[in-house]
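Only one protein chain is missing from this complex, and each of the others stays in its spot.
After this line comes chain A, so read on.
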Amino acid sequence: MTNSVSVQSESFDLAAEYRQFGADDAGIGAVVAFVGRVRDLNLDRNVVALSLEHYPGMTEKALQRIADEAAIRWPLNAVRVVHRVGDLKPTDDIVLVLTASPHRKDAYEANQFIMDYLKTRAPFWKKEHGVDGEARWVDARDSDYSALERWEHALKTNWGIVDHD
C-alpha cells in the first residue's frame, strides 16, 4: 500500500505519474485518474489567471491524511495526490488524484471521496484575476460541504464509521 502526496508549483505529467503508479503491483485491476483544471469562467466573470495560496506543512499533512482515510475505507492498492500552488492560467492542470484497487467501483468511489474531502479540508485558497483587472478571493461553496456531508452520512450508515474531527 503506497499513498503519496505532493504539493508543487510545477506542472505534472499524467502519463509519467501513471507509469510509476503501482507499476509492480499485479493485484491492481483498476486505476482511476482525476485531473482538475482551471476554467476561464467562475460564476459570472471571466477569469484570466488564478493564484493558489496554501499553508506549507499543514497542506501536505492534510492531503496525506485524506489519502490514508480513503485507504481505510476502500480496499486500495495505491493513492497518489498532486496539487499545484502558485500562478496558474485557464486550461492549466491544478490537481491530480490517482486511485488503484482490484475492482473499478472502489477506485472510482475512493477517488471521488478524496476530491470531496480535499475541497473542504486541505488548506488551499484560490484568488481569481478577472478580465477587468480585478483580483478576488474565491468563496467556499456550500455544494462542496453538502458533498462532504453525503459521504459522512453514507459512511456512518453503511459502515458505522464516525469521523474523528
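We take it that a contact is a pair of C-beta atoms (placed from the backbone, for glycine too) under 8 Å apart; a residue touches a chain by one contact, two chains touch by 3 or more; residues count from 1.
Throughout what follows, contacts and distances are computed from a predicted model.
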{"item": "Name per UniProt, for the chain absent here [options: \"Molybdopterin synthase sulfur carrier subunit\", \"Na(+)/H(+) antiporter subunit C\", \"ABC transporter ATP-binding protein\" or \"Response regulator\"]", "value": "\"Molybdopterin synthase sulfur carrier subunit\""}
{"item": "Which residue of A:F21, A:W74 or A:F124 touches the chain not shown here", "value": "A:F124"}
{"item": "Missing-partner contacts on chain A, residue numbers", "value": "36, 52-55, 57-58, 61, 83, 94-95, 115, 118-127, 137-141, 165"}
